[in-house]
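Structure, as structure tokens:
For this view, one protein chain was removed and the others were kept in their places.
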Amino acid sequence: MIGNLPFVACVVLIILGLYTLIFKRNLIKIVIGLNLVQCGVNLFLITLGYKSDSVAPIYTMAGKEEMVLPTPQALTLTSIVIGLATTALILSFAILIYKHYKTADASKIRRLRG
Amino acid sequence: MINEHLPALIIGIPLLAAFATPLISKINDKLRNIFVIGVLGATLCLVVSLAFNVFDNGIFVYVMGAKSTGLSLPSGYRMPIRIILEVDGMSIFMAIISSVVAFFGAIYSWAFMHKETGKDKYYTLLLILTAGMFGMEFTGDMFNFFVFLEITSIAACSLVGFKIRRGESSEAAFKTMVLYTLGALFVLFAVGILYGQYDALNIATLASRIQYTAMDKVALGLLVAGLAMKAGAVPMHMWVPDAYAEAPAPITMILVANSQASLYGIFRVCFTLYGLTISTHTVGWIIIILGILSMFIGVTMALIQKKIKRLMAYHAISQTGYMLLGVGVGLAVLSDANALNSYGLKAMEGGIFHIINHAMYKGLLFLTAGAVIYTTGKRNLNELGGLAHKMKFTTIFFIIGAAAIAGLPPFNGFASKLIIYESVYKFNPMLSIIAMLVSILTLASFVKVFQSAFLGPEIIKIKKEPKTMIFAMLCLSVIIIAFGLFPDIVVDKIVAPAANALVNSMQYIAAILGGA
Amino acid sequence: MMSKIVRTITNILYSSILIFGFYIIMHGHLTPGGGFQGGAVVASGIALVLIAYGYDTIKDWIKKSNLSILESIGGLAFIGVAFLGIGTTFFYNFLANSGTLFGNPTVIGINPGDLNTAGVLPLMSWAVGLKVLAGLGSIVLLMAYGIKKGDEK
Partner (left out) sequence: MIGTLETGHGLWSALYWLLSLAVLFLIAYFIYSSGGKTVKASGDKGKPFLSGNEMSKEETHVKSSNIYWGFTEALKSYYTPLKGEHTGDVNDYVSWFVVVLAVVLILAGGL
């Protein structure tokens, strides 16, 4: 059971992120919600690669113990890099929107509708 | 020698050119434009030559970084460990669309973006977007698919918000980016679920191992929902009119191709990844329902729009519905060999044929809308009128595009819609009747655009449209008319191999894993 | 511009942050880390200087156009190295075990690690590192510029 705790945590993170995305109106909070979902997914990936009693896959420290498979960690790293790029882009758009609309309230930023 | 490396070159050359573009911009603007158009033209040639290769020799496998290009399984391995590009009929079909659209988009941009600043970034992002689309279409690896999906998302949203002087552009880009990121994260989650169960990321290996357990069903739902959102299916379509209307016209044309690359993702997941195990009837009906909703709500919303590009964006949603309907019917009868041969395969051919037709005529329509906005500076249909007096070429191109999208013979839209109507009628007559009704409403709303923008007395002053814009529109019109006059050649040569590639998922698996 | 204390600490710290970042980039093929992480560390040094001294002071020190060129060079180098392997395949590691630059064979077992191994991977680490430090640095600078411009109105 205790081994499944990280999976529960990542589902909780994703649900919290979706809650933030649906119910919070501040643009920055929406970005934070996206990042929460992303953290949940990253936690899920990194948990998949976890193996108890094994060492980090660093070649020069190879002992007798088993190594963790590095693929999920590589996936997580790639996902983090992509997440950084998307977050930077979204935040820049948030800055631009604030400059044009003079508000960060998503319910007031609705010139495009219908 | 160059033949062996075609898939890698098609992705690599636009990417290399993208990073070189800012440096070349420092020298000269004109040189940079010629460079970008030349690179995209060369990519188009490479795609065509790869297409001949694939149609002649079957599936093309390219292993990145291996000792030889086709070595997917080095001796002693039971599963591929490297990133593999796998090009079959469907992939190359989508790549043809992407490369044609990107090439004409770059030509059109020359005059259209003339007055803007920051054009070096514009062309860099355009090339990255193109490379990302090729990557999504060629890759044989689920995680790599996610990476290219995000590359296209980031490049597309930056281009949507390119005109930072307009608040609406930033608004559209923000909304689109939130949805794109969320959808891509769910795709990544699904990839994680699949990887956790089967220890593989390669699509062919996953397809050969998949059991369709409860977790696989969750992964399928996440993949279908995430990718359908990016393809613009109703009711997750709200970003489409925002993004399509605010992006510069040539980018809108490429965004259509980008959405279709996500559509390709749905088809690849449903047919190849889950093809052997899926309960095709349920998933097929999910896709059909999404398609019907998209068709109907898209076209009815389009009828009441006041802005020219927003109206066309709603039509893009509606036309996506036809593709989902055609291929969804094929998926629904995939396990029933009799039905598949009698009408399922034809419906898929219709849906897939509609993809290329839609990219061409919707691209042409967006380009004419761009020409209208460029010459008049107005987006609202209420302020337009009498454009046909001065913009004779644009008017003719608009008529061609509108007739094609409304399914008037002898243009290409009619040919693909006819296939969809007739084959879907055998599956379920109701669906076919809805599709015809939608087609009538499409014609009605384009009559409205034509009447209010192009006919009537001259009420506004306009300037003439530049030559490069006319050239790009002319080429797309020629393609549309050629496809309309000789639809059989297109269907036989490129559409039928694509439909067969989707149906025969065993071939896709065997190309990587040997005769397993 | 922040207080004297912050500026003094920044003066002491930023050189070691930069060196640490370049160390991580350089040892990407031996230890945890690599191009992205090292580049991010270097960019955090840029962010530290930006916060301590303010945008007006720093804009004369770090030019955005130079960062943009550096970013292009990083991207070009990465794809260029991938293209160099096209004699065999795209992304082929043609330097590994060749005995030339980064060409030593990897020693198996517990050892301190040899910097001169792994073929094209260190080159790619450097390319990615350059790209990330230039990219993140310009993101931080541009955001500071954008917020500042918004305040003036």
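Which chain is which? They are A, B and C, in the order written, and residues in each are numbered from 1.
What we mean here is this: a residue touches a chain if its C-beta (ideal position, glycine included) is under 8 Å from a C-beta of that chain, and two chains touch if they have at least 3 such contacts.
Computed from a predicted model, the values in this text were never measured in an experiment.
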Handout entry: Displayed partners of the chain not shown (whole complex)
Key = A, B
Fill in the blank from the handout: In the whole complex, of B:396, B:418 or B:510, the residue touching the missing chain would be B:418
Fill in the blank from the handout: Considering the complete complex, of A:43, A:75, A:96 or A:112, the missing chain is touched by A:112
Fill in the blank from the handout: Per the whole complex, from B:175, B:268 or B:315 the residue touching the absent chain is B:175
Completion exercise
Residue positions on subunit A contacting the omitted chain are 18, 21-25, 30, 106-107, 109-114
Fill in the blank from the handout: Where subunit B meets the chain that is not shown, the residues are 174-175, 178-179, 182-183, 186, 214, 217-218, 220-222, 224-226, 228-229, 235-236, 238-239, 242, 279, 282-283, 286, 297, 300-301, 303-304, 306, 343, 346-347, 350, 381-382, 384-386, 409-410, 414-415, 418-419, 422-423, 425-426, 444, 448-449, 451-453, 456-457, 459, 484-489, 491
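We adopt the following convention: only the chains that are shown with their structure count from here on.
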Problem - Selected interface, B-C versus A-C, where C-beta contact pairs are more numerous - result: B-C
Completion exercise
Taking each chain's centre as the mean of its CA atoms, subunit A sits from subunit B at a distance in Å of 28
Completion exercise
subunit B and subunit C have mean C-alpha positions lying a whole-number Å distance apart equal to 35
Exercise for the section: Please set out, as single numbers or ranges, the residues of subunit B touching at least two other chains. Expected result: none
Problem - Per-residue overlap in subunit A, given as positions that touch at least 2 other chains - result: 96
Exercise for the section: Can you check the complex and tell me which residues of subunit B touch subunit A? Expected result: 143, 147, 150, 153-154, 157-158, 161, 164, 166-168, 170-175, 177-178, 181-182, 185, 188-189, 191-192, 195-196, 201, 241-242, 245-246, 304-305
Fill in the blank from the handout: subunit B contacts subunit C in the complex at 5, 8-9, 12, 15-16, 18-23, 26, 62-69
Handout entry: Of subunit C, residues touching subunit B in the complex
Key = 68-69, 71-76, 79-80, 82-83, 85-86, 88-93
